[in-house]
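One structure is given below, encoded as structure tokens.
A single protein chain has been removed from this complex, and every other one stays in its place.
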Amino acid sequence: MTVLLRVEGVSKVFGGLRAVDEMDLSVPAGTVFGVIGPNGSGKTTFLGLLSGTHKADGGRITLEGQRIDGLAAHLTVRAGIARTFQTTRLFAGWTLGANLAAAARPGSPPPDDVLALTGLTARTGQVCASLSNAEQRLAMIAVALATRPKLLLLDEPAVGMSPPEAASLSRTIARIRDELGLSVLIVEHNMHLMMNLADRIVAMNAGRKLAEGTPGEIRSNPDVIASYLGT
Amino acid sequence: MKGAWPYVGIAVVTLAMWALLVSVNAFYAGVLASILIWTVATSGLNVIAGLGGYPSLVQGAFYGIGAYASALALIHGQNLWVATLLAVVSAGLAGLLIGLVFARTRGQYFGMGTLFFGVVVALVLTNWTGLTQGPLGLMVPFGFATNDQLDWIVPLSAGASLALVQALGTSRLGLRLVTVRADEDLAEHIGVPTARTKLAGLVISAMIGGFAGMLIAQYNGTISPDLFDQTVGFVMFVAVAVGGAGRVLGPLVGSAFIVGVPDVLNLPSGIGLLVVGVIFVVIVIVVPDGLMGGVDAIRRRLPGFRA
Amino acid sequence: MQARTAAKTIAGAALGVAMATLLAARPAAAQDKTVTMGAILPLSGLFSTLGPPERDAMQMAVTKINGGGGFEVGGQKYKLALKVLDDESTAATVGIAAFRQLVQVDNVPVLVLADNTRNYASLLQRFPLPLLNILDSTYPSILDVDKHVFLLRSDTPAYVPGAVWYLANVLHKKRIAWIGSAADPYSTGIETWVKKAAAEYGVEVVADVNYPPGTTNFSPFIQTAMAAKPDAIYLGGVTQEVLPVAKQLFQAGIRDLPVFHNSGATPTQAKQIIGDDLYNDVMATNYDFAGTLPETSDNPATKTFYKDFLAQYKEYPDDLTMWAYDAPYVLIGAMQKAGSVTDREKIYQAMLTQTVPAETISGWMPAEGGKLFHGRDAQTLSEGVRWCTATKTIAPAFLYFMDGLKVTDQKLIANGCGG
Amino acid sequence: MLQQALVNGVVLGALFALLGVGLTLVYGVMEVPNFAQAGVVTIGAYIMVTLHQSARWPFYLAVAGGVLAAGAISVATERFAYRYVRTRPLAAPAVALGLLLILDNSALELWGGDHVSLTPPYGAGLVQLGGMTIPAVGVALVLTAAVSMLLLWLLLTRTGIGRAIRAVSQNAEAAATLGIELERQYVTAFFISGVLAGLAAFAYAPTYAVFPYMADGVIFNGFVVVILGGLGNVWGAAVGGILLGLVESLSAVYVSAAYQTVIGFVVLLAVIVLRPAGLFAGTARRVA
Partner (left out) sequence: MALLDIAGVSVRFGNVPALRGVSLSVDAGEAVAVLGANGAGKTTLLRAIMGRVPIDTGTLTLDGAAIGGMRTSGLVDRGLSLCPEGRQLFPAMSVEDNLLLGANRAAIRVARARLATIYERFPWLRERRRVLAGAFSGGEQQIVAIGRALMAAPRLLLLDEPSSGLSPVAIGRVRELLGQVRETGTAILLVEQNVQLAAVMTGRGYVLNRGTIAASGETAALVDSEALADAYLGGTA
């Protein structure tokens, strides 16, 4: 299995807080990789380091062997990493079609394909602000796909979704992996979704990697349980 | 053909302005010429503040730099072509400088930074008496062959500036600027090189502002620092905001309102500014979502983003 | 949003139509037999102490002329009207618009102008007409701006050297500190002649300080000037610049040196700008040298003007008001000589050669052949005044005429205050 | 010469500090760059002149009237304008400049453009200090600034009102959670800032002239002070004010009087460039 993303000893310090501390990670091509951890364990910051939102204070990040740490966000996107956000981030006043157009670049998949994959074909002419929460979250994924990524970073994609909506999201993510062959790195609190979707999971605590393994291994890992339930 | 209609509209407006300019008496012609020259300057501002959503309060300084550069070139015996080129280039360089200095500031801080820059430029124009004659002002040699040439050059320039912004709005740079206005972080994360986009927008704004400066210097025949101080930069911003930031005809409507109404009503400049202040504060407060936050509906109206 | 844009477009169009309608509705000026004299004066802003009295004086003359049945040109009777526009002390913006209004729209035959004449040069070339200036006194003189410019007053060299002469020969001062306004051409003109005169009369200019435009805190400039240990202070600029400096000099404890200037400040202005409680003390050491004052004239017509003006406007008339009062008579004289009330070129030619109009009160010193203008400037005697603390007003101290840097016709008035 | 320049610098700096403190207080609680404070200074000064010279009120009573009026006008700007843009920080500077246009030009229309003067009883006084002669009005300015800042400091650190204002400026949501009424703190901060503007008018008008744009130039210096001292930091503003006053006064004498103000702005630009958004956003806001 080829390694798409490799993270080696990456750290990020805010003030005196080590938000991400010496993280190591390898994401193989064509997998869904889950990141879990309690609040404040550094998951979103870690995602930000991968997407160029933050600059790492140490370590290296490579995508297909190319260093991407230190790149500005738009260059990270060009290198092949697209992301979504915890709170909905779309050009809310524009139509979904206009959002996709803004993200498109040469070689991007046709908007119709992206829309079909996310189940939003009927919504293309609609202003994003008028979409439902679940649709907006899918729209974010559609926009990210429109940038022609190799790695898709999803930050809590299921926030506010009902169980059926979350299940549908789960299927969409699986298709992105299976049909487009992308890797997906996903941070999510909906453990149900995570346990069923992810190929592998890394658990973080206090900015560090606590454990890594299959969902089953993670669920039964005593360190992980302790980190959630307290001592 | 659909894409050509806006230009046809702009051409019709330009012709109408020209017809009005040559048919009314000198007083109204003067008011109209001022409006049209302001339209050029505020169209420039419309690029960074309208399309890009960056509250630049420094357009008055670009306008001034263009005016002084062209005047000085003419005083030193250059022809109008050279003077105009110098006006555009020097204002563009000032825009580049400001863009580099304030590249990483946003929102309020960009506004305040540009405001202070405007203050500095006004102070330099006032105090560098060796070059600018200070508050006394410079007499500007007339660069056109006849006085009547201005009667068509001014409306034509206004029309051209509107058309330029229309074209920019549908260009790749224009679309990128619009994404910066809508959500700069998101723009960056869908691959828009935001820093370069803003810089380009500011430089284009500055260059158009500099061109307008050449026009006002020619039209007035004399220039002084108070034509270009920080209040002017702010009022230009108000004109764009009142007319509708990011809308192609916004600068014309806004300039007609801000420059034309006080002039036609013959208000003393104090009352004029008082009225401008009241209008602006009321508009900012009353218009939902605010002017600088951006009215969503405006974005939808932009070419390429039609609902 | 579509609707709003449409509404705005319609509003814009309506504005245009309204303009056109207003234009069509304007009555043609030629039908009623009135000649409009246009003037651009600083009624507000930095030079606002200067404009209003000039406007009032001109209005007095116009009222008097019309009260006497108007005037006759080429067998036709005319009334005179006065239209004064405020340049708000900013010629380059407001003044230019006023110029276009008066010259292009109102078609005035002659324009009376106050400050910043240079700003109108480009427009004057495009729309030539005779221009009478009652205020601008600069160095180099504004007469070189355009051949159409006439100066209805004595220029800087006609009064500034007399002030220095007085400092040297009457007050016996030897060390002048100059504090002027860096960007005010009036101040710069005075500075030039103070230096020329100082060199001539053996006085030293020990400090040469100019503050930038818009200064409100003069302490660093006062400090620099005082560091040179002067025995007299010469202030450049107009009333609104000079009096605040005088006040801050006083507040800084500089109270026994004579303070010279050429501001023409009246007691009313001193009281307003310096403040009730302080102005008499501040002004005590002040000397102001400019044209003669109507109050001290021997001419009965001038005395009448002085009394009428004081009664009507409750303000002390200065030299500028006399020149302003005479401006309408100068215009009528030129129109009568030209035989036209509209032909700007003919009136210009007549202006160059006309003699001193009989009704004028300024005490013009005519040029060769009784002509009003020596070339293009008219001249009067000059006068220095000092402050009288007992009466809180000014009184003449010195009457003189300059022939180059030589003081001629001088007359010292020792007991001006005691009179 | 140097000594005199230092004294001038302190006098000038006291004025900058007095304005800067009011600006920083308002910025601290509401993130509004209150350019309109220059207009409050102007109108306060005109009201003092009118009460003293036209209505013939005793000087100090007229000053008290002007100071309170300035406080009221400042509160009015909050009630009628700023409160509507509280959640829209982008609109704040624009509203501030709009209000400045309104206030300055209202003064122009109400009182005309002529320079007028406010003369205190000690207007002619001189103070001898260490072999130097200092105008009493300058001493009064420094004393006014020192006393008002001391009182402000006591108010902010020793009273419940002050604690509440500081709490809001450090963490508005936490303060609201404790039951502190934010609206009231905004009004209080604007009132205090208006009173400080009134005191600045009182301290400033006797030396300089009263006219509609009298404070427009100084207010920019006030902002330089605010940014130098750290936004929302009252002591920072006080120290920054004196510092800027000295820099400007010394550069007026030794460098160029004409570019005295430009030098202040260059300092500011340097700060903005070296710490973009940082001075505003990065550091924890604190008042006092």
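Each chain carries a letter (A, B, C and D) given by its place in the written order, and its residues are counted from 1.
The definition used in the following text is that a residue touches a chain if its C-beta (ideal position, glycine included) is under 8 Å from a C-beta of that chain, and two chains touch if they have at least 3 such contacts.
What you see is a predicted model; the values in this text were computed from it and never measured.
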Chains in view that touch the one left out, judged over the entire complex: A, D
Identified contact with the non-displayed chain, of D:A167, D:A215, D:L228 or D:L269: D:A167
Touch with the omitted chain, as defined above, among A:D21, A:D69 or A:E156: A:E156
From A:R60, A:R78, A:K150 or A:H189, residue that would touch the chain that is not displayed: A:H189
Positions on subunit A where the hidden chain makes contact: 38-40, 88, 132-133, 136, 156, 159-160, 189-196, 219, 224-225, 228-231
Contact set of subunit D toward the excluded chain (per top definition): 157, 160, 163-164, 166-167, 170-171, 173-181, 284, 286
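One rule holds in what follows: only the chains that are shown with their structure count from here on.
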Reaching subunit D from subunit A through chains that touch each other, fewest steps: 2
Chain hops separating subunit D from subunit C, counting only touching neighbours: 1
Chain with minimal offset from the mean of all protein Cα atoms: B
Greatest separation from subunit B - chain, by CA centre: A
Subunit B-subunit D separation of Cα centroids, rounded to whole Å: 32
Inter-centroid spacing, subunit C versus subunit B (mean Cα positions, whole Å): 37
For subunit A paired with subunit B, centre-to-centre distance based on mean C-alpha positions, whole Å: 43
Shared-contact residues (touching 2 or more other chains) in subunit D: 113, 258
Touching two or more other chains - residue numbers and ranges from subunit B: 127, 270, 297, 300
Graph class of chain-chain contacts, one of line, ring, star, complete, other: other
Chain pairs in mutual contact under the definition given at the outset: A-B, B-C, B-D, C-D
Footprint of subunit B on subunit A - complex, ascending: 51-53, 72-75, 77-78, 82-83, 85, 89-95, 98, 101-103, 105, 125, 127, 129, 143-144, 146-147
Complex contact set, residues of subunit C against subunit D: 44-45, 48-49, 88, 182, 211-212, 214-217, 219-221, 223-224, 227, 240, 243-244, 247-248, 250-253, 272-278, 281
Footprint of subunit A on subunit B - complex, ascending: 175, 179, 182-183, 185-195, 294, 296-297, 299-300, 304-305, 307
